[in-house]
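Below is a slice of the complex: some chains, not all, each in place.
A and B are the chain letters, set down in written order, and residue numbers restart from 1 in every chain.
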Amino acid sequence: MSGFNKVVTTYDEALAGLQDDMTVMVGGFGLCGIPEGLIKAVYDKGTKGLTCISNNAGVDGFGLGIWLEKRQIKTMIGSYVGENELFEKLFLSGEMEVILTPQGTLAEKIRAGGAGIPAFFTATGFGTKVAEGKETRQFDGRDYVLEPALTADYSLVKAWKADTMGNLIFRKTARNFNPMMAAAGKITIAEVEEIVQPGELDPDQIHTPGIYVQRVIKGKFEKRIEQRTVRSA
Amino acid sequence: MALDRNQIAQRVAQEMKDGYYVNLGIGIPTLVANYIPQGMQVMLQSENGLLGMGEFPTEDKVDPDLINAGKQTVTAVTGAAYFSSAESFAMIRGGHVDLTVLGAFEVDQEGNIASWMIPGKLVKGMGGAMDLVAGAQNIIVTMTHANKRGESKILKKCTLPLTGVNCIKTVVTELAVMEIRDGAFHLLERAPGVSVEEIRDKTDGKLVIPDSVPEMQFM
């Protein structure tokens, strides 16, 4: 019996069951905290027709940018997606549908999806294109928009450390969308820098409890930096 | 003389209060951090999950896991905290951030703001801007008063797709500080050497001019 050992050793095992036309969430903000190996593995697998939920869409040749190269994304749901030229081409030509969502609303829609909340009201986007076609309502004299939750067939997230039971700890701003996406995926795969034994992570300090994580794989990370900004010492 | 980018940032910095939690947008707003009055403490919130953003790192301190909302490498100050994007926007949407400073293409006399989309050009997305204008307790917009062709961006009614409605209270441009209320821009201050006439000429929206309009003061 496997009990709660969720560690897999190959990307094939990690992505088992992923099929064309599924909805996939991918963690990260820009190139910070993205599951690099899993993204590459989906590229290698060639899965197509994906609805991809991610705050950004990578850059040319790295991160989700490589899914664009193979035309693997049918619909992209994100808040800020234009850091690469190919994206622009696919978007303007209509090859790819793009649903722009305010970043906080995106985060909350994903959080709601994992938490069993089918919809919630938010003031964000009221009176803008984002609210078009959506129900609005006043509470205490202020206007709000009803936003439905998001869930995914697969969530690909990146963590710093995992134990074998899938408990996750993130590091600095590489946390970003990863915890909510972990909770909102039917199958959540965590690609991590280090796998430790149960008991090695402080139970008070676990960011994502293992109940949300189905598979854990140790990855290798390039951690490319988009805007290397420094000051002189 | 019209203010330069740094002077606009400097003027905005005078709106800070000790103990404020502040979110600074990309561009001129980022420069505001350089002019926070001495002895005053503010904590900078970066919406990708950091409260207590510090200055850029020295070369040896660059950490790919530590960036700001503009995706630049940054540092964290003593007493900082990291959190998820959901927590970050809970903070913003829930009104816990005291002040947001952000840029705009246009603002109008109803307090509407357009800052994320120019039809016909590529749309990259609104990022966190819509959440910030919907959630912050106070919002200051920094922008130029008119575009390169001299057309006002301080309007009766925004022409571009909106980022938020009835949310902007204060605008700081290279020419003036204005407060938006009761469907008009109220001129509070003018840049040193800039005439009220120039401001009036470059303002399309309804402009309320008091008897006396003091010049901005810089230390």
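For the reader, a short list of remarks on this structure follows.
By our rule, a residue touches a chain if its C-beta (ideal position, glycine included) is under 8 Å from a C-beta of that chain, and two chains touch if they have at least 3 such contacts.
Since the model is a prediction, treat every value here as computed from it, not as a measurement.
Overall stoichiometry of the protein chains across this structure file: A x2, B x2.
Convention: only the chains that are shown with their structure count from here on.
One inter-chain figure worth recording: subunit A and subunit B are separated by 29 Å, centre to centre, where each centre is the mean of the chain's CA atoms. Interface residues of subunit B, counted against subunit A in their complex, comprise 46-50, 55-60, 62-68, 70-74, 76, 82-86, 88-90, 92-93, 112, 117, 122-131, 134-135, 161-166.
Those residues of subunit A whose C-beta lies close enough to touch subunit B in the complex are 29-33, 55, 78-83, 88, 91-92, 100, 102-108, 110-111, 122-130, 160, 170-180, 207, 223-233.
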